[in-house]
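Note that one protein chain is taken out, while the other chains of the complex remain in position.
Chain IDs A and B follow the sequence of writing; residue 1 opens each chain.
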Amino acid sequence: MATSVSALTRIRSARLAGMSFTDYGFYVLCGTAIVLLATQAVIDPRTFFQVLDFGIADGAIYALVALGYTMVYGIIELINFAHGDIFTLSAVIGSAILGFFAVNESSFSLADLLTLLLVFPVVMLIIGGINVTIERVAYRPLRNAPRLAPLITAIGMSFTVEGVMYLWHGSAIIHFPDLLPHGAGFQTYIGGVFFTFKDVFVIVAAVILVSLLAVFINGSKLGKAMRATAQDRDAAQLMGIDINRTISATFFIGAVLAAAGGIIYGLYFNNLDYHLGFSVGLIAFTAAVFGGIGNIPGAALGGLLIGLVKAFSDNYIGSRWTHIIVFSILIAVLVFRPTGLLGMRVPEK
Amino acid sequence: MRNRVAAPPRSVWARLHLRERIRDRDTAIYGVLLLVALVFPAITLYTTDGSTYLIAVAGHAGTYVLLAIGLNVVVGFAGLLDLGYAAFFAIGAYTYALFASQQLLASPIHHAYHFPFWLMMFVGLLIAASAGAVLGFPTLRLRGDYLAIVTLGFGEIVPQVFQNFDQWTGGINAIGGIDQPTLPAWVTGPWAGADSISIVAPFSFSFDPIAYYVLIFILVSVAIVLVNNLQRSRLGRAWMAIREDEVAAAAMGINTVTTKLLAFAIGASFSGFAGAYYGASFGLVSPDDFLFIVSITVLVMIVLGGMGNIPGVIVGAVTIYFILNWFLPLLPPAVESLASSIGLGSLNSRAGDWPGLGNETQNVTLLLFGLILVTMMLLRPQGIFPSRIREQELKHATAQEDEAAIEQAHA
Partner (left out) sequence: MSTLDDHILVLNNVTKRFGGLVAVDDVSLSIKRGEIFALIGPNGAGKTTLFNNVTGLFKPTSGHVILNGKDITGSKPHEVARLGIARTFQNIRLFDYMTCVDNVRVGRHVRMHAKLWDGLFKLPAERREEERVTEEAMDLLRFVGIARQANQYARNLPYGQQRRLEIARALATEPKLLLLDEPAAGFTPQEKVELMALVRKILDRGVTVWLIEHDMKVVMGISERIVVLDHGEKIAEGPPEEVRTDPRVIEAYLGKSA
């Protein structure tokens, strides 16, 4: 055993033309995937682009959720298990508000459109507040506790949030009104590929949100404080950064993105249940790792890629294999590129 | 006078050092656990009029105790976060289920195997350990949480694989009719069996909760002894050294890769072992029994019990198991009867939007469980019974804080 282990490490550290064995493995993996997909694109371009379109829309939603995971992990190294449920909760609250104002798909007026536009900021604020409270109550007191203690409270919070939704709606399907313009006037075939307004809306909305986030993180003072805290909490504190405030802000922004994602999910798919966040959260978290956890552009890229992988796998391999494929790719990426696609390579101290 | 000087022969009783031992907290916990485990069946049989239901629940709780002891080796001793522990559980359970039922008759090999439980228990153990080694081999060099994520992925893949290869495993239809363990004739004696000399029927577990209770009690006891031995051995210290500081451990001559691999494989073997028992005791194995939630539950058990401390982990496992499978399910009827007895019986019936107190309590259990987890963790961040070391450490820290506070007050 011992000899084979050292043999493996020797192979790993072997270098050819400046690239290590793992680099090669990684590129071979990517290359194979690209070649396989390209073949499909040539054989049946129509299906290919249709799947691509759906994958990107789906991936855009994962990206929004993945950002929250990555930001929280980046700053306090916690896998925030409750994040997926926060996402679901926002759709549930959004649907409740719309229901309260009797907005539904059958009679959609201009006033309703206004309500819908207002639902976004309102839900974002509510969910942001909830997430900040969760951090305050369940994570902050454990900041100096053993590493796994906050992980367990995160799991507990996940159950709690799901429990609230269960108490509210039971295990029934929760309907989110199908408000986005759809039907004959809002869809088109371009080169035989079916595009809907919904797809475009999801993608555009996600791009806008991610861009806003990027501007905020890179430009604002708070954004800089967040990056500094993520890099070295103690040093940031010495520089006069208010750590607690920065962490709260991170949870708030993560929740705002998840809330947007939740409402967009509702508008796009129209059906959800209390348990949805569990699977979406798992996949989104995978996306965050995929892109390099703690890395913000990485999470966006990871979300997009996971959406694509899911769509392609559903279509070309069969949806019952998708789960296996997604997580196999995750493991393969980590084995060949241990810090994700865009993650930094931390030098060994 | 002089003959008094000779020390009286010490009795067996004195040599057990009972007093000193009870003063040691962990020994006391073991003592209480042992007592409860022995007295529990008698009491339930007596109080519930011979119903073995609670004994069956306790038997299943034992599966989780085994799982928790095994995961503690990986997470508590070696400090490797494993979020896919249920995968090895599934591997153990399916190993037994496939080779001790009619299942493979319908598979492409058209032949059913019926290997004895006692053999398959160890086969399940070995296969799970190998799976752990195979998974660990390329991934154990990953730092911290990346390893956790790989194990999470593995935990997601394995049950889905068992589900998808339905030609072999029956997929979501599960494998049923799994053999019950039987004791060989040389144990039960020649009078048990089908031969002409047989006096009693051959002994079989045949879903007898008491028999399973005895079996799991023995398995858990053996596991405790072995893991305790490991903890106090060269290997156990190496694990802890890696947990504390991997670089320093390597500089002290510990081969960190093989040592971590051993932790992974040994942890997995407990899970495989528990899986075989699980398959036998339920007689039914389905992919849904091994989802992420199982891994999470076991992790919650050990962190809440007190990571790294075997008696603490056992207490954690039993506590969480009984909250999930006894306290929460029994809550709705309990609340209903409480309401009736204090004159609020009208709340129990449904009316309009109100689903009835019992149903409402039922609806609130998930929320309640979440809040219980959060509260317990906030109250005892180190777990219920942390390893003594950590507990003293904590006291030490609070004492220092107190001193600091006093100093500040004086300044």
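By definition in this document, contacts are C-beta pairs under 8 Å (C-beta built on N, C-alpha and C of every residue); 3 or more make two chains touch, one makes a residue touch a chain.
What you see is a predicted model; the values in this text were computed from it and never measured.
Although one chain is not drawn, the whole complex shows that of B:Asp24, B:Asp245 or B:Asp288 it is B:Asp245 that touches it.
Checked against the hidden chain, the listed residues B:Ala28, B:Ile172, B:Leu226 or B:Ala334 yield one contact partner: B:Leu226. Summarising the interface, subunit B meets the missing chain with residues 226, 229-230, 232-238, 240-241, 244-245, 247-256, 262, 389-390, 392-393, 396.
What we mean here is this: only the chains that are shown with their structure count from here on.
By the touch criterion stated above, subunit A contacts subunit B in their complex at residues 1-2, 5, 8-9, 73, 77, 79, 137-138, 141-142, 145-146, 148-149, 151-153, 155-164, 166-167, 170, 282, 285-286, 289, 293, 320-321, 323-324, 327-328, 330-331, 334-335, 338-339, 346, 349. Looking at the complex, you find that subunit B touches subunit A at residues 75, 81, 137-139, 141-143, 145-146, 148-150, 152-154, 156-157, 160-161, 163-164, 247, 255, 257-258, 261, 292, 296, 299-300, 303-304, 307, 363-374, 377-378, 381-382, 390.
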